[in-house]
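Step one of this worksheet: look at the structure below.
Of the protein chains in this complex, all but one are displayed in their positions.
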Amino acid sequence: MSTEKKIRVGILGASGYTGADLVRLLVVHPNVEIALLTAERKAGLPISEVFPHLVGLDLPGLISINEIEWPAVELDVVFCALPHATSQEVIKGLLHATNHSLLDELIIETVGDQASAIKGDVKIVDLSADFRLRDTNTYAQWYGREHQATEIQKRAVYGLPEIYREQIKEADLVACPGCYPTAALLALVPLLKAGLISAEDIIIDAKSGVSGAGRSLKESNLFVEVAEAMHPYGVGHHRHMPEIEQELSVANGENVKISFTPHLVPMNRGELETIYVKLKDDETADSLKTTLMKQYADEQFVTVLDGSTMPATRMVRGSNNCVLNVFPDRIDGRAIVVAAIDNLVKGSSGQAIQNMNLMLGLDENTGLMQAPMFP
Amino acid sequence: MSTEKKIRVGILGASGYTGADLVRLLVVHPNVEIALLTAERKAGLPISEVFPHLVGLDLPGLISINEIEWPAVELDVVFCALPHATSQEVIKGLLHATNHSLLDELIIETVGDQASAIKGDVKIVDLSADFRLRDTNTYAQWYGREHQATEIQKRAVYGLPEIYREQIKEADLVACPGCYPTAALLALVPLLKAGLISAEDIIIDAKSGVSGAGRSLKESNLFVEVAEAMHPYGVGHHRHMPEIEQELSVANGENVKISFTPHLVPMNRGELETIYVKLKDDETADSLKTTLMKQYADEQFVTVLDGSTMPATRMVRGSNNCVLNVFPDRIDGRAIVVAAIDNLVKGSSGQAIQNMNLMLGLDENTGLMQAPMFP
Amino acid sequence: MSTEKKIRVGILGASGYTGADLVRLLVVHPNVEIALLTAERKAGLPISEVFPHLVGLDLPGLISINEIEWPAVELDVVFCALPHATSQEVIKGLLHATNHSLLDELIIETVGDQASAIKGDVKIVDLSADFRLRDTNTYAQWYGREHQATEIQKRAVYGLPEIYREQIKEADLVACPGCYPTAALLALVPLLKAGLISAEDIIIDAKSGVSGAGRSLKESNLFVEVAEAMHPYGVGHHRHMPEIEQELSVANGENVKISFTPHLVPMNRGELETIYVKLKDDETADSLKTTLMKQYADEQFVTVLDGSTMPATRMVRGSNNCVLNVFPDRIDGRAIVVAAIDNLVKGSSGQAIQNMNLMLGLDENTGLMQAPMFP
Partner (left out) sequence: MSTEKKIRVGILGASGYTGADLVRLLVVHPNVEIALLTAERKAGLPISEVFPHLVGLDLPGLISINEIEWPAVELDVVFCALPHATSQEVIKGLLHATNHSLLDELIIETVGDQASAIKGDVKIVDLSADFRLRDTNTYAQWYGREHQATEIQKRAVYGLPEIYREQIKEADLVACPGCYPTAALLALVPLLKAGLISAEDIIIDAKSGVSGAGRSLKESNLFVEVAEAMHPYGVGHHRHMPEIEQELSVANGENVKISFTPHLVPMNRGELETIYVKLKDDETADSLKTTLMKQYADEQFVTVLDGSTMPATRMVRGSNNCVLNVFPDRIDGRAIVVAAIDNLVKGSSGQAIQNMNLMLGLDENTGLMQAPMFP
């Protein structure tokens, strides 16, 4: 379409569902060229053997991270879609700055390999949980291991553009929020900031499609175990809790503790959160809704629905949108906020691209204007 | 199997999913013979045209209620699986008692037909909402019409055997609870009675399979609208609310108002409720669980799960069981109670048969010992 | 993106699933502006009330066909996504040419309205079955009514670009193939043309997702009737039969009669055909495959898969692609051809846009380069 040079992007960890959705979105992004795909166990294969639906696309073959030829590959952006805990060391390598200046020169230490220095300004968008928690002690507590890149953590910006847009524009490392936090924070941060709801007793009942559990071979992910059934999991101790609390605490000005219960629903994609809140004095469901409507009036990816239209996951399937609404509760002094996103798009790969667009100075919605796919 | 005379049962409104599940369960009930099936719009057809899966079973053809030949049909039990609001008048006809004694003689007025008197002791199990609400004003308020059989309402027993077993044994009219109330009450009534939880801020987040919406031709029930998607509905004003509140208020000793939000999940059967409660002083998730375990130790259809096993709808598919568990919340002073049932069995037809067994003096579990069907 | 004038398109019958998918694809088409949406029963509503997932898009409101203000609406292209049998009269109105020349002037007779003349060259893409059958007697026989626009039928080009590309470029009326014919013809036409397979005993076992049945309120389309189940329908008399036979007969040079059995599968989208053929002497599955690979080497939307990779509907979900492969049969002298498409895209709306692109002289793939959506 355009004769200008394309932005060269690499996807580390391209064999998972998040990687697949990054590819789906990036192949129609007008400014981007996919220059690198890695996958450790599938290294050596064409991506169409791992994801047959990508047959016919002109994409690089899968290689191991160790096989990346730095700096010859000339990447402008790296998406890290690696498993939690492995991102840290890879990104540490990618971002190992020299003494002189932060990003003037990078020493790239590919994992288990010797270092090599490149000059550059590689932007990194991490889709794992590794750089989401500002307090690396909290990380250690919830993930059961010490954080391996605490100094880099300080440079990471939490990648929720609707809250941290300006910081993201300046960042070289963005930590994309988890899917559950994305929906929860879009619903709650403006309400807490405006002081409309109590920080006590925020109850988030979340429901997710199965792609959120990844492509790993676990009995609980088998079709027969999931289809025609549903159940909660991780009650009281899901790892997205501290992430939600971190950001709600910022919005609230002091610590917030939440109740958060995710459920597995027999569908591929989609995430819905039904959030039960206590109203501050004189506030109503209507006043909450008005605040959300003002907050998101100029946002392209967040829609507060009219009247009593129910947010539904089918409204956002395959798209980067979040739909919200607020309802009065039967109990006086309470309200119910409902948010729906596609866990793989606004909850992961789409938001990652939104962040990339901001980091590169592109229009924020470039390549993300897909309408939802319904049916 | 047995040479003794079978109990003759009729099902009014046999063409809905509730009717189908009554048939499924009653055809293997050792003491029962299905003697009558009605369906207004499908009158004249064999039931296998309405439900092809019932082909090959020896069942009476569908007739209109008006065509019932009282008293020749000699029914011992009538299951009313009619739409809400139509049950009232039909049951009023069935139960129109003489002045002399309550059930010594019945005048059967089939709807739109002339009256005929039979002597008898027909037991009626109503699966509609018509006789669940003790206060007929509450009924009028939630169902948008005056109750047409207020005097009969007084004779109706609320058919949750785990709470009203003794009253059900003596009843001639039992109003089976709704599916959502069944799960909610089994989880909450013992906790409120024992004073372990606050009656304030009880939040019930409920999820149901699509059969709960019935077989009516609504766009929202189409496969394409439901599959691969989920959403809440009836937020703040679902008709099962007053029913739950009625029974929780009895347990609590004073009025209870709840927050209740149902969601539609892409599965045929199954219902899960995630219930967020506030603990009274010194109570814990453990103390709640202990109370529930004691309460249900001798119950055949309610199981409190071990350890942190998550209740899941697949554990109860097709069976009359309810599975429960209690979890600590991350917020101090709160706990999460989770309950799962099959909405068509313990939430409807199975519970109706459990009630029938009690009314007739049979073993409560007769015909209801099916193991759940998984896969 | 571009300052050049956009092509103004109208969608007649925008409230069905085909209409929804046309909107999904057209809103990201760089050369197109959606200028008109009609829906008879929903006239007066915003499209987001009919399809909540389209909330937030800048789209015209739904009007009745009778309300179209010809010629002021200045349409360049009309997509007719109306029910079968209603397209005829609407398109007859749209295309009613004067005596002078074929399309120099059009008299637009909106249905039930008075005539008005416009000058124009409106291109019409019909997605109904109304203009697919060249022989209007065959139409009458299979659709149970006389064709109402037999003279216009002659001008219609059968819109399968891989076969009729050159004719489509010149056409003003294109009749888009049905979803089943699309997959069947892409698989079989090159094989019959090349004389590799017998025209006898072609057996097409077809499976489709539920969106193929449309959004109408039929019991058989309810979630509970379809989920966790499958069954054949229309055995021996499905209306797509004569359409497949028409085109196979052209390819074969003499009449072909096929065996065609569609099945309903519990999924929203996707269509798979397993086609059993007899090989001509000396032909093999390999020679068939070689022929298909040559035929489609330069086609952007048809891929013959490598090795024994199985065509699967998930490879084409949401995309305009068709995937094909050929397998040897255990019975000597036979082979199995398998084709998969998305019934709503290559089987309907995507192919319609591919046709529009050709009719307008645009690149054939404009707006259709979406990668499939998996998961």
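We just call them A, B and C in the order they show up, numbering each chain from 1.
Quick note on the criterion: a contact is a pair of C-beta atoms (placed from the backbone, for glycine too) under 8 Å apart; a residue touches a chain by one contact, two chains touch by 3 or more.
Computed from a prediction, not measured in an experiment: that's the story for all the values here.
J.: Touching the left-out chain: which of B:G44, B:G195, B:G253 or B:P375?
T.: If we include the chain that is not displayed, B:P375 is the one touching it.
J.: Would you mind spotting which of C:E69, C:E151, C:E228 or C:D363 touches the chain that isn't drawn?
T.: Final answer for the missing-chain contact: C:E228.
J.: At which residues does chain C meet the chain that is not included here?
T.: 201, 203, 205, 207, 209, 224-225, 227-233, 235-237, 241, 257-261, 263, 265-270, 272, 274, 276, 308, 310-314, 317, 327-332, 334, 336, 338, 340, 375
J.: Against the chain that's been left off, what residues of chain A make contact? List them.
T.: Output for chain A: 17, 210-211, 215, 217-219, 221-228, 266-268.
J.: Just checking the interface: what residues of chain B touch the absent partner chain?
T.: 17, 20-21, 23-24, 27-28, 51-57, 209, 211, 227-228, 268-269, 303, 305-306, 309, 312, 314-318, 321, 323, 344, 369-375
Just so we're on the same page, only the chains that are shown with their structure count from here on.
J.: Give the label of the chain whose average Cα location is farthest from that of chain C.
T.: The chain lying farthest from chain C is B.
J.: Just the number, please: Cα centre separation of chain B and chain C in whole Å.
T.: Using C-alpha averages as centres, the distance is 47 Å.
J.: Calculate how many whole Å lie between the centre of chain A and the centre of chain C, each centre taken as the average of the chain's C-alpha atoms.
T.: Each chain reduced to its C-alpha mean, chain A and chain C end up 37 Å apart.
J.: Out of chain B, which residues touch more than one other chain, so two or more?
T.: Where chain B meets two or more other chains at a single residue, that happens at 224-225, 227-228, 266-268.
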